[in-house]
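Here the structure comes first, spelled out in structure tokens, and everything after it is commentary.
Note that this complex is displayed minus one protein chain, with the remaining chains in position.
So, subunit A:
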Amino acid sequence: MTKTTQLCTFFLDNLFLGIEVENVQEILRHQEMTRVPLAPPVVAGLINLRGQIVTAIDLRRRLELKPRAYDPLPINIIVRTPDETVSLLVDEIGDVLDVSDDDFERPPDTYRGGVRELIQGSYKLPNRLLLFLDVDKVVDFTVMD
């Protein structure tokens, strides 16, 4: 009996990423943002989510990918963590997938990059790898700066 997990998947640059679906509150089209001067560059801005102010995190910068081209506009994945609600900016949204824990594997030993701790591992899907993101660590970047 293998355990399956439901992942909300999305695309970023040429990566195929997923987070646990329980963490996702909602998915929104591009929202108008207010920039925050002097904030770390990872912070894309603040958005108004029905009266609640939510910090938007540029996931490309967070994962040290190259900056986004202007078109198309990023999509907000509103994510809830124990501490707060944040928005992750991604390129494109994918399906919710059921993945089996049998297919999970830790990151390869040769994988370096400063973002190693953000990616828990990957699920080996038939045609490509689905990288499993650690939401709590993605959101917690005050330490980094």
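The criterion applied here is as follows: a contact is a pair of C-beta atoms (placed from the backbone, for glycine too) under 8 Å apart; a residue touches a chain by one contact, two chains touch by 3 or more; residues count from 1.
The definition used in the following text is that contacts and distances are computed from a predicted model.
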Check: From the names "Alpha-E superfamily protein", "histidine kinase", "Acyl-CoA dehydrogenase" or "Branched-chain amino acid transport system / permease component", which one matches the UniProt record for the unseen chain?
Finding: "histidine kinase"
Next item on the list: Looking beyond the chains shown, say which of A:L63, A:V86 or A:V99 touches the absent one.
Entry: A:V86
Checklist line | Touch criterion as defined above, residue of A:F11, A:F104 or A:F141 at the omitted chain | finding: A:F141
Note to self: If I consider the whole complex, including the chain that's not displayed, which of A:T4, A:N48 or A:S100 touches that chain?
What the structure shows: A:N48
Next item on the list: Since one chain isn't shown, list which residues of subunit A touch it in the complete complex.
Entry: 32-40, 42-43, 45-48, 51-55, 83-84, 86, 139-142
